[in-house]
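Apart from one protein chain that is not included, each protein chain of the complex appears where it belongs.
Every chain is named by a letter (A and B) in the order it is written, and numbering of its residues begins at 1.
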Amino acid sequence: MRQFIQDIAENNHYQATHLLQILRQIQSRYHYIPEAAIEQLSDSLNISRTQIISVIEFYSFFHLTPKGQYELLISDSITDHMLGKKDLLDYLADKLAVTVGEVREDGLVSLDNTSCTGMCDQGPAGLVNGYALTRLDRPACDKIAELINRQKPLNEWPAELFQVEDNIYKSGLLLNRQIKQGAALSSTFSRGVKETLKEIDKSGLRGRGGAGFKTAIKWQFCSEEPQTERYVVCNADEGEPGTFKDRVLLNSYADQVFEGMTVCAAIIGAKQGFLYLRGEYLHLHDKLQDILDQRRQNGLLGNNIQNAGVDFDIEICLGAGAYICGEESALIESLEGKAGIPRNRPPYPVTQGYLGKPTVVNNVETFLAAATIAVNGGDWFADIGTEKSKGTKILSISGDCARPGIYEYPFGTTIQTILNECGAVDVLGVQVGGPSGTFISNQEFERKLAFEDLATGGSFIIFNSSRNILDAVQNFTHFFAHESCGFCTPCRVGTSLLKKQMDKIVEGHGSAGDIVALEELCQLVKNYSHCGLGQTAANPILTTLERYLGLYESQLKEISFEPGFDLDGALETARRMANRYDAGAHLAQTESEHE
Amino acid sequence: MANKIRVATTSLAGCFGCHMSFLDIDERMLQLVEVVEFDRSPLTDIEHCTNCDIGLIEGGVCNSENVHVLREFRNNCKILVAVGACAINGGLPALRNHIPLEECLNEAYLDGIGVENPQIPSDIELPLLLNQVHPIHEVVKIDYFLPGCPPSADVFWKFLTDLIEGREPSLPYELVHYD
Partner (left out) sequence: MSKTITIDGKIIPFEEGQTIMDAAMAAGIYIPHLCHQPEFTPHGSCKLCTVKVNGRNCSACTFPAMDGQDVLSETEELIDDRRKITQMLFVEGNHLCPGCEKTGNCQLQAVGYHLNMLDNHFPLFYPDREIDASHPDVMIDQSRCIFCTLCVRASQQKDGKNVFAISGRGINKHLIFNAESGLLKDTALEATDQAAHICPTGAILIKRTGYQVPIGERIYDHKQIDQVSLASSGSRPDEALPPSLAVETEHVKHGE
């Protein structure tokens, strides 16, 4: 092991910023991070062991105790549930003779849940040793169990288990026009970088992650910073349940995304860029690396790009299972090899980002759009869309529809149009923008896709009338409690309290005051949390409370108060130990049950 | 004197320290009984609550009997008050909350040091323990909270006189203590 770790450390130039990448390799080899590895890394990277442990314990894909040689994770997104995930997980646990959340006694396999893996259009999905599994069903589970029990190495598993489809059903402005490799850069250099920034400004392009900050302004601020060492970061940590468009863009449009990053670098004067790729997209890593190599060979990365005197290169950094790293300052912390805890702002990343230097962080789709704008000019883009939302938006559509997949629409398109085209019928409502977005009911389908109406990072989950909205809300609320980084009190404690309160109501233990208590808690978490995660964690509850108050109320007992825990259940241990079976050994949950 | 305010008190999983502190209002008790009449309470030996205006509950909920007593108070008292740390957050009895009940019982009755004739007590007269000790507001609705271990005599006095004189009860800074 010593030599193995020594080699990894050396390959990473003993840089502590590469800690996540180093730990990924160790986890992959040993299925945990052994104590000896921590000590050795502490020496060779010259960081404290506590820093290493805090990183291991922060990310879902790192472990201090051994997982199975086959680490099997099943995606817990609501869309996977809608496709029968729970039954499948039980089936798999049974087939493999392993308890969910544990390692089988022989150490061969471990099975657990994981947050949305970004395969909502082809779930139920999972990961085995980090590689995406799609369209799981019972036959696939049988096969997986057999392969594991026969200890077949992953490279001998049938390819169809890992088959990931793009599922592009509707192309528009961006997806229709593959630009030629290098075209955006040559346009940029021949037009001039300042003029290209003007074109991007003219295009009205706003950040595609959901927040919608104007891209040209961000780039301009960064370029005006006195510090000349600057960075470009592409945020490919799309962890919002229900979104998977970046997966498709990086699978089929990666060249353009990298080109957009390079255009940005030329404009702001950055020499180094990073693609922060969510760990769940490990399957894309080698392909992306090849594209980068090819671009280097073609003089589109490296020194003196296109003989324009611009030096720039891109490094791919993989995440390790933490939704919070989609928040830009948490992402930067993660890039620096630390736990992904959002920073205090100001200062913003454009002034103090990666290693304290000015940094532009943009979404995958934003860079793709920027590259296309660099070729076609700003007006071409600004002609489409609405007054405040120019261009198109690429949606990841999943849930109850005939054709889940990727759809590109001009801003201003109505929800009804989208529903018609993806084959959704008998629709109850749509979760627009993922759990952190808005749930809209079937009374609101004339609303429009736009920053000024329904803003979205791309997640679009459809529920038909056979679904129980509260199941979705409960799933989302659990998700946020699981993904809260824990930095600030309102989110750390509040998301756990929301989970408890929501469970209480859904499980039928709620009474009159519980909805008021729920709403009050939602406001507290929303108004006082440190970052976007906490500020939006209550959205699933708030947006459905607003629309379906009656549904919540129907869950409540018609009494003024009900204990928040199972009273009789809490006597079970004592009953068993005292061998008591008399009536006095039981408690009714409420007094009305006595009568 | 038919219009006297009726007060009931009890101690659940508590130590009666709050009751002792209540008695520390000393000679003010004479003023109090001018306007107050005690119903069920360790001070009166009345076994069951009748209709009361105020119920003072000391201690948390650790067993089935606590649940029954608490419900009797809730059903009979217009205003129910959590008195002291244990009623409010489980207090020191709640130190057992992160130890599984099975371990607690094993240690106490089966394999602990000095246990003779090891057996888990089992009698229909004995209340069964809940897995955890709970603050009383998790089992019934509570109207007011008087923190302290125990709340000082002045806390009782301030609270009761506020209620009796028709004011919304409040505790000034010097009367708020958690210890």
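In the analysis below, a contact is a pair of C-beta atoms (placed from the backbone, for glycine too) under 8 Å apart; a residue touches a chain by one contact, two chains touch by 3 or more.
Predicted model only: the values in this text are computed from it and were never measured.
Within the full complex, the residue among B:Ile57, B:Leu70 or B:Leu146 touching the omitted chain is B:Leu146.
The omitted chain makes contact with just one of the residues A:Lys271, A:His285, A:Arg492 or A:Arg547: A:Arg492.
Contact between chain B and the unshown chain involves residues 82, 85, 88-92, 94-95, 97-98, 132, 135, 137-138, 142, 144-147, 149, 170-171, 173, 176-179. The omitted chain makes contact with chain A at the following residues, 35, 39, 48-51, 53-54, 57-59, 322, 339, 344, 346, 481-490, 492-497, 500, 521, 524, 527-530, 564.
In the analysis below, only the chains that are shown with their structure count from here on.
A separation of 48 Å divides the Cα centre of chain A from that of chain B. Chain A meets chain B in the complex at residues 513, 560-561, 563-565, 567, 570-575, 577-580, 582, 584-585, 587, 591.
Those residues of chain B lying in contact with chain A across their complex are 64, 67, 71, 75, 100-102, 105, 120-122, 124, 126, 128-132, 134, 138-141.
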